[in-house]
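Single-structure report; data block below.
Only one protein chain is missing; all other protein chains are in place.
Labels run A, B and C following the written order; every chain starts at residue 1.
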Amino acid sequence: MQAIESFEVPTPPKVNYINAQYGLKSWLLTKDHKRIALLYLGSVTFFFFIGGLYAMMIRLELLTPQGDLLQSTTYNKVFTQHGIIMVFFFLIPSIPATLGNFLIPMMIGAKDLAFPRINLLSWYIYLAGGLITIYALLAGGVDTGWTFYTPFSTTFSNSYVVATGLGIFINGFSSILTGLNFIVTIHTMRAPGMTWFRMPLFIWSHYATSLIMILGTPVIAITVLLLAFERVARVGIFDPALGGDPVLFQHLFWFYSHPAVYIMVLPGMGVISELVANFSRKNIFGYSFVAFSSLAIAVFGFLVWGHHLFVTPQSVYAGMIFSFLSFAVAIPSAIKVFNWTATLYKSSISYDTPMLYALGFIGLFTIGGMTGLFLASLATDVHLSDTYFVIAHFHYIMVGGTLMAYLGGLHYWWPKISGRMYPEGWGRFSALVIFVGFNLTFLPQFVAGYLGMPRRYHAYPPEFQVFNVLSTAGASILGFGMLIPAIYFVWSMRYGKHAEANPWHLPGLEWRTQSPPPTENFEVTPIVTWDAYEFAPREETEVVGKFGPELERI
Amino acid sequence: MIEAHATTEDVHAHPALQHHFENMEQQREAGTLGMWVFLVTEIMFFGGMFLAYTLYRSLYPWAFASASNHLDITLGAVNTGVLILSSFTMAMAVYFTQIGKLRPQVWCLVLTLVLGLTFLGIKGVEYYDKYEDRLIPGYLIPSRPFGPAVQQEGQPFDEHKLHLLHGATVRQVEMFYWIYFAMTGMHALHMIIGAGLISFLIYFSLRGRYDPEYHSPVEVVGLYWHFVDIVWIFLFPLLYLLGRHLEHG
Amino acid sequence: MQSWIPLIPDSASTFSWKVDALYFYLSGVTLFFTLLISGVLIFFVIRYRRRTPYEIPRPIAGSHKLETLWTIIPFLIAMTMFGWGARLYFEQYKPPQNAVEVYVVGKQWMWKLQHATGQREINELHVPVGRKIKLIMTSEDVIHDFFVPAFRTKADVVPGRYTTLWFEATTPGKYHLLCAEYCGMNHSGMTGSVYVMEPREFDNWLAGNVGTTSPAAAGQQLFQTLGCASCHGANGEGGRGPTLAGLLGRPTPLEGGQSIKPDEAYIRESILNPGAKIVAGFQPIMPTFQGQVSEDQLVQLIAFIKSLTPGGTATPSGSPAAAPAASPAATASPTRNIR
Partner (left out) sequence: MSEHIVPVRIYVTIFLALLLGTGLTVFAAFIDFDKHGFPSQFNTIVALTIAVAKGTLVVLYFMHVRYSSRLIWVIVASALFWMGILFALTFSDYLTRGWLSVGY
């Protein structure tokens, strides 16, 4: 109790990073990580709504089995562009480039990221990549699927593959630079006393994410570049007609694109660790296990790409290696889920909107993770690969996981970012709507997938219609649910209640400065003498979790 | 709980110290670390191409040997020497910056730049030779030997010019040249970027910007330059030398 | 049966129930953990809801025992899944001896199939119950994927190489044949049907569909016209080139000390790129046939080479063990040209 009162920092409406300077130029040339985070927030949201629009088109088309709304060429472009926009321009930058950018320096007590200019550069690179991609979409679109499998993409597709590839190539550098900046910042910019094991888990997970970004992204960059060259110049590393091997492309592609899944979900896990601990006022159960499981995921994530190639078919023996490793990567994720759940034991749980998202995340991520086992298991994957089961599985991770975490984090840090409170009632309502809509959209797809409905089908056998109708209904609810936060966040920027420095009464460093923070984050460089999530003095810690003597004896 | 830390603005703060760093040491450390992390991404970037190279050499060993024997080993070896020398002068530039000798520092940088450009020049000569020999793959290159375009017109390409070893086909030789141009082209691009960076260094070095306390940029560009050197150290034997012993076989 | 929404697809092969069993096991584990986690979550959320605004719960240090427990138990469960799945996968992708072979060529956006006895089909496949069928598949253009949900099996069809798929149908009926790898504009139209028939019906069907040369016979024709026979012998007995009769599966030493077990891909490679893997003791004198033979023709040459038996004469009507004895197509004239 005592501890919490002492966190209070007076919040006079002072000079902060938002009103420190005015004018468009001050935003476009800013080197402040918080402003760059806002630039990212705006552009990422823009791409999210474009991607969402494509999603609605897909769902509307699939309402009927005949394929009567869109032509097949249009439909192919729509799902391709949905994938490309959502993966490369929303999911990958979403949490790291907005929340990570905003919070990493604040959480470790730094004034900025190590390379502020590179940080701004990465946003411009992202924008350039995005604009080139949008150009490709407007000029005629691309129809290869976001996976760009050769030789379809190199030789047979008659669409804007090169421009899109270029967009993705350029965007990759934005991701690399962000990851580089985070790693250097976390290594060199920590405030005095901020040891590695005092860092919030959000930082650990972003560190792991950054590792994947710098190790994986260059491989997709060169792969996409070679692909574009092959298409333009008709030379062939990947084209069987020219002596190449299309499976090599798949190896190189998935060497990045599977770990990229962890780029998307690891930051989400970091957000959830923050939310679970802070909204139950409890130190996270098994801190070091959660921290190291992030690193384990980053490392193991690179060892499992071959499970996308079980039916390609790669060698049966390679398939077995990859299957084994894929099961292994499930373990660190399981550890996280168990620890989050255990954190809630004997805690003090509030039902604020961010916590609702966190609880939703844990449930949905469990389903998403467990259904991943069906795809890691060789024999079931043979039947399930390239069906709607896969679609449902990764949407449970990407939407049920990453997007939930992103929204939860955005609500949680909104007072810090904007200096205003969002409307709590609407927040809870929309969290509920999104949860219901999401499940209605994707749960039926598991069944449709096992029944054999292949993905990327414009028209489908009529017996699958019932699942698609359910999905489309769910998607409408989901889409509606997404609009609510978009509206009230914008509304609250002007009309929301002013936020205190520490509206949630939390010990984290980012709450020990005014809301919104000043340009250099802290008035004076803080000296950290406490652990992450230290709500009560350490002396009070129950050394042995009382999970019942019978469990402890094991 | 928040206590004042040592004042951030030292009285004698170095003019090059950026506002968000505590001191020059932290700034230098961040710069070096950043470059190393970047080099890791570069390694992975080239890694994808090395993987393709390894795969196709193991699939088409004879074609790769034939094609590789067609490259000019003298120019390749000279270029290796030139690049190693430039790496040495770059290391010396860092050394002279560290001990604060301005003139040799500038001279070393200039020498590095000249050597780098020499490398690119020799590379250009090699590329031109390949162009003359019509060994550049791709439809964009006029009158290329490879591919259906020419073959269908009934002008059989003089395969003997390629000195194909038994078991090699023109198609596979084309694969070698595509990988050759992709890898050396990417390497040359890195050289060009490096040359640009060194030009910047020379400009600022002449204005006396770097001193023993602040030489992070020289050091960081040096790391980059050495990395490009290492890539070539691997490219040279892989592209020019392997299969050489089969030349007269 | 269709009055209620089905949860599993039709079962029509020997794999179906095996894959279903694994699927049910996985579903059971998933359900158990999902209910466990969400149950515990809901219980905690209600039991430990915040009661007063300023309450601070006592911190709890982690427990190594619990961490170990929930690392090892999921790992062991995962390993059961891995082992089960891997065993079944091995079974699915290791084709059995003496399977009836059907050649499949995928192209945008249709399936071209040909039985060993010569019958050609487009987007349809007729197979008998209780006989092992092995598909040897390749593509003319992009990657496709041969997917029959009722058989619980699929495999990509990749240009430039052969992939195989085998199954043994159990239940007569008409089942979906789908392309599961995105292949361009009309991907969703690249569908068809697999007709599983009782053996007697199947033989009748075969009898009613004579009229095309068997792939092996066509291959023999090609073998002559392309001049293969001049080095390999009219019946593959060998000469300046290696013996082809009984080549497949027979460990063969190569120049350079390696050894391989020739398969379809090796024959294909040797036709298109003869120098790649030269049989020990032979000169690399064979010219390439790259660009001179189509995918269909390659398949026919392979079928012919596979039909050759050591010491015997060519029996180009398909592998005798595979062709149903009653099939009139087995006597299809080897001299008829496919063109």
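Convention: a contact is a pair of C-beta atoms (placed from the backbone, for glycine too) under 8 Å apart; a residue touches a chain by one contact, two chains touch by 3 or more.
Fair warning: this is a prediction, and the values are worked out from it, not measured in the lab.
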item: Omitted chain's touching partners, listed by label; value: A, B, C
item: Contact partner of the left-out chain, one of A:I108, A:L215 or A:A241; value: A:L215
item: Residue of C:A99, C:V127 or C:V157 in touch with the missing chain, whole complex considered; value: C:A99
item: On chain A, residues whose C-beta touches the chain left out of the figure; value: 187, 215, 219, 247-248, 251, 255, 302-303, 305-306, 309, 314-318, 321-322
item: Touch list for chain B against the chain that is not drawn; value: 25, 28, 32-33, 36-37, 39-40, 43-44, 47-48, 50-51, 54-55, 58, 73, 77, 80-81, 84-85, 87-88, 90-92, 95, 98-99, 222-223, 226-227, 229-230, 233-234, 236-238, 241-247, 249
item: In chain C, positions touching the absent partner; value: 93-99, 134, 164, 248-249, 256-257, 260-261, 263, 306
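Criterion: only the chains that are shown with their structure count from here on.
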item: Pairwise touch network: line, ring, star, complete, or other; value: complete
item: Contact-richer chain pair (by C-beta pairs counted) among B-C and A-B; value: A-B
item: Whole-Å gap between the CA centroids of chain A and chain B; value: 35
item: Separation of mean Cα positions, chain C and chain B [Å, integer]; value: 45
item: Per-residue multi-chain contacts in chain A, two or more chains; value: 245
item: Set of chain C residues in contact with two or more other chains; value: none
item: Chain A-touching residues of chain C, taken from the complex the two chains share; value: 2, 5-9, 18-19, 22-23, 26, 29-30, 33-34, 37-38, 40-41, 44-45, 48-51, 54-63, 65-67, 69-71, 74-75, 78-79, 81-82, 84-90, 92-94, 108, 141-143, 145, 147, 149-150, 152-156, 158-161, 163, 176, 178-189, 191
item: List of chain A residues in touch with chain B within their complex; value: 6-7, 110-116, 118, 176, 179-181, 183-185, 187-189, 191-192, 214-219, 221-223, 226, 229, 232-237, 242-245, 248, 251-252, 255, 512, 520, 522-527, 529-530
item: In the complex, chain B residues that touch chain C; value: 59-60, 62, 148, 151, 166-169, 171-172
